[in-house]
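For reference, the structure I am asking about is given below.
As you look at this complex, bear in mind that one protein chain is not there, while each of the others sits in place.
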Amino acid sequence: MKMIIAVVQDKDSNRLQDALVDKNYRATKLATTGGFLKAGNTTFMIGVEDAQIDDVMEIIRENCKSRNQMVAPVSPMGGNADAYVPYPVEVEVGGATVFVLPVESFQQF
Amino acid sequence: MKMIIAVVQDKDSNRLQDALVDKNYRATKLATTGGFLKAGNTTFMIGVEDAQIDDVMEIIRENCKSRNQMVAPVSPMGGNADAYVPYPVEVEVGGATVFVLPVESFQQF
Partner (left out) sequence: MKMIIAVVQDKDSNRLQDALVDKNYRATKLATTGGFLKAGNTTFMIGVEDAQIDDVMEIIRENCKSRNQMVAPVSPMGGNADAYVPYPVEVEVGGATVFVLPVESFQQF
């Protein structure tokens, strides 16, 4: 038995949770006020058998991996026209930081 | 030294915290937004000496164990009379998922 601690972006959080539920993994979401010091992250705590680690890692990778995304131009608010970029830009989104911790024992009551 | 991670239902959370305080155990409650993928859970993080594990496990079991409870009929809101059950029903409440993690070192400042 292992405990997987995964810190992922909020935007990927619901999709990851759904994918874990679909495969009957037990996960707890912790409210995180600053994920690895960037805002907007969620921490999953997932209890798994050793044989399930690779599968859960693959689920996390598929749903949360860092990727580039085109973002539509945002019209300048508050008159800050200098910051206005009138065409879509590519930004990096997603990404997951994952720790696997040993578990000495596990019980359910 | 070990770290006990216990995911329990919100409704048992205050009682468990009180029982831990009564016996001078150090516990931290983490805000959990979805406990093992069911809503309304709380995660306790409890630092214990090896010799205290059995005692803390017993406290968790006593205060959180899964049990059946009679629930009074709820009058149908919003006109959903089909869902109305006019007699008390038995539902399962409580339950705890508990992990014991090894701790390499512990310090207080």
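Think of it as A and B in the order they're written, each chain with its own count starting at 1.
Criterion: contacts are C-beta pairs under 8 Å (C-beta built on N, C-alpha and C of every residue); 3 or more make two chains touch, one makes a residue touch a chain.
What you are looking at is a predicted structure, and each value in this text was computed from that prediction instead of being measured.
Enquirer: Going by the touch rule given at the top, which residues of chain A touch the chain that is not shown?
Expert: Spelled out for chain A, the touching residues are 2, 5, 7, 30-37, 41, 43, 57, 60-61, 64-66, 94-102.
Enquirer: List the chain B residues touching the unshown chain?
Expert: Where chain B meets the chain not shown: residues 1, 3, 17, 20-21, 26-31, 42, 45, 47, 101-109.
Simple rule for what comes next: only the chains that are shown with their structure count from here on.
Enquirer: So how far apart, in whole Å, are chain A and chain B when each is placed at the average of its C-alpha atoms?
Expert: Result: the chain centres lie 25 Å from each other.
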